[in-house]
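All remarks here apply to the structure that follows.
Only one protein chain is missing from this complex, and each of the others stays in its spot.
Chain IDs A and B follow the sequence of writing; residue 1 opens each chain.
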Amino acid sequence: MRFRDLVAVVMLAGLYSLIASGLFIVMDAADVAFTEAAVGAGVSTLLMLKTLTLTGRYKTPKTSRHIIAFVSVALTGGLLIYGTHDMAPFGSADAPSQNHVSRDYLENSISETGTPNVVTSILASYRGFDTLGELFVIFTAGIGVLVLFDGTGARSTLRPPLADHLVLRVVTRILIPLILLFALYVQFHGEYGPGGGFQAGVIFAAALILYSILFGAAAARRILSDDETRVLAAIGLLLFASVGVMTVLMGGAFLDYSVLTEDPVAGQLLGIILVELGVGITVASMIFRTFLEFEDRQCADEAQK
Amino acid sequence: MMTLIQQLIAPLMLIVGSFLCLTGAIGMLRFPDFFTRVHATSVTETLGAGLILFGLIFLSDGLVEVIKLALILLFLLITGPTAVHALAKAALAAGVVPDGETKKISSQTNGEPPLKR
Partner (left out) sequence: MMGLAVYWVIFGLMMIGLYITIVDGNLIKKVVGLTVFQVSVFMLYIAIANVEGASVPILVAGVDNYSNPLPHVLILTAIVVGIATVALALALIVRIRESFGTIEESELDLTTPDSQNDH
């Protein structure tokens, strides 16, 4: 079955992400499922649809056979399956991956960091350096989008296509404050339940994107201007890194929050909250800004026609 | 009284809700045109999911759980019909014709969708 309509392709990819997030819940990964539903099924699908409005919805049909590609893919798959014969079966508690550092994290998370959600304590504290690197990647990719789309400097003045949609406008006015509130809950409750900076940032950006879809990019820019999103993206990253520098100055290792206060556990909690806040700010502003850049491109594209 | 609700009414709600979800899925596949298909999915979203959530509310034992489920129900009831309404309105604006008309047009243009919008 070959789809020529790329909208169908993109929607199916979004559905695949959504089903995957359901599977993640089944396999006990609440935080991951949360992120995948917001990012994979939400923002990623939205950006792809946005791209389709710029590049055209239908692809030229082409039916050719690719025997070499098929053979090499089948071979790769075969090798991967061959590799599983040394693996422990699905769900086994004595697999090597369950029995090294992870057990340590599970046992010491409360006593060392005071954080019941072990995913958050590993993300922000035990492997905080790793997360800092990931945040740098997000920041760099966002800058890449800005650089690629720079040039005309046009700001979208498109009248939003849903401007006359009364029902949507009313419902959105009710929902946006609730979405923002939920984002803040996810941000600051991430130590105790599923959530954290990454999820909260995406949800926050989703609320802003919803607003700009309904009321136009110009209205959305009145909330957060381009200068503000640019500075905020940098501030989030700076906050994360400067917490690390702070711990070094106070005599600890880089991103070892125990030295931040007298009580090591309180220090860990403070550090985790600050670092997650940095993550949230950078992710939210970068995703929102990326969406606006696509919107500007669409406006410039339509002006050219 | 509470046990009667928990043992009889709540499972009944879950079963009826699941049945409505199933009919929604079948309708999505089998109904003839866009608007009837959207109608089938909206049944899934409102009554199907609503009944399942109501059943779960009766089965849950903590107050926090009840409040969370009730909030989910509330948001589903606000967002679901809105999304379906927006979809139907967008389809109408894009020129999708209700009833069997879509089929007629698409057969005239060799399976191409009637409008490229």
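In the analysis below, a contact is a pair of C-beta atoms (placed from the backbone, for glycine too) under 8 Å apart; a residue touches a chain by one contact, two chains touch by 3 or more.
The shown structure was predicted, so the numbers you read here are calculated from the model rather than taken from an experiment.
**Q** Wait, the hidden chain, what does it touch out of the ones we have here?
**A** When the full complex is considered, the omitted chain touches A.
**Q** Among A:Val10, A:Val186 or A:Leu239, which one is in touch with the chain left out?
**A** Of the candidates A:Val10, A:Val186 or A:Leu239, A:Val10 is in touch with the missing chain.
**Q** Using the document's contact rule, name the residues of chain A that touch the chain not shown here.
**A** 6, 9-10, 13, 16-17, 20, 23-24, 27-32, 35-36, 39-40, 43-44, 47-48, 50-52, 54-56, 59-60, 62, 66, 69-70, 72-74, 76-77, 80-81, 84-85, 87-93, 95, 97-98, 101-102, 105-106, 109-110, 116-119, 122-123, 127, 130-131, 134, 137-138, 141-142, 144-145, 148-149, 151-152, 192-194, 196, 198, 201-202, 283, 286-287, 290, 293-294, 297, 301, 304
Everything that follows uses one rule, which is that only the chains that are shown with their structure count from here on.
**Q** Take the average of all CA coordinates in chain A, do the same for chain B, and state the distance between these two points in whole angstrom.
**A** Taking the mean C-alpha position of each chain, the two centres sit 28 Å apart.
**Q** Which residues of chain A touch chain B in their complex?
**A** For chain A paired with chain B, touching residues are 5, 57-58, 162, 165, 167-168, 171, 174-175, 178.
**Q** Can you list the residues on chain B that touch chain A in the complex?
**A** These residues of chain B touch chain A: 75, 78-79, 82, 85-86, 89, 113, 116.
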